[in-house]
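Below is one structure. I have some questions about it.
Of the protein chains in this complex, all but one are displayed in their positions.
This part shows chain A:
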Amino acid sequence: MKARLVIEVNRKPYPVEVDPNTPLLYVLRNNLQLNGPKYGCGLEQCGACMVLLDGKATPSCLLPVGTIKKQSIVTLEGLTQPNGSLSPVQRAFVEQQAAQCGYCLNGMVISATALLAENKQPDDIAIRQGMERVLCRCGTQSRIIRAIRQAAKEANP
C-alpha cells in the first residue's frame, strides 16, 4: 500500500507517494528521476547504488524507503556545488580519467567522499578498505586510487 512520505535528498525535502517497502534506489531513480545511484545487483554486493546516508556510504538497493526517518540522503548529483562546480572528489575522478564504462562511478565517488570525510589522509590500505565494497569490472581501480590520492592532497595540501 502506498503511503505519503517525505525524504530529504540533496538538502531538499521531497514528498513521495510510494509503498514504504520500496527500496530507496527505485524511489531515487524513478520518483525523483536521479541518475547517480545505479542498479547493479540488488543484493548489496557491488556498491553501484551507493548514497550518502547521514554522510555514510550506504547501498540503497535493499533499504526500504519507509525506514528512513530524518536521515539526510545525498546522491552523486548532490555532491556538485549549487553553482555547478564539481566536488573535489568528482573533479579528481574527471582529471584522472578514472573510468571506462563509468557504470560503477557513482559507488566509487560516493564511497571515496565518505572515506575522505572520515579520514583526511588515508594511506593505501585505508583507501582499499574504504573502497572494498564497490566493484569495477573495467579494471579502472588503479586510476580510482590515484583520484582519491589527488582529492586527499587537494583538500589538505
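To be clear about the criterion, contacts are C-beta pairs under 8 Å (C-beta built on N, C-alpha and C of every residue); 3 or more make two chains touch, one makes a residue touch a chain; residues count from 1.
Keep in mind that, in the parts below, contacts and distances are computed from a predicted model.
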| item | value |
| --- | --- |
| Listed names "Energy-coupling factor transport system permease protein", "Diketogulonate reductase-like aldo/keto reductase", "Xanthine dehydrogenase family protein molybdopterin-binding subunit" or "Phosphoribosylformylglycinamidine synthase subunit PurQ", matching UniProt entry of the absent chain | "Xanthine dehydrogenase family protein molybdopterin-binding subunit" |
| Which of A:7, A:73 or A:131 contacts the chain that the document leaves out | A:131 |
| Chain A, residues in touch with the chain not shown (by the definition above) | 18-19, 21-23, 26, 29-30, 33-36, 38-43, 45-46, 48, 75-77, 80, 86, 90, 93-95, 97-106, 109, 127-129, 131-132, 134-143, 145 |
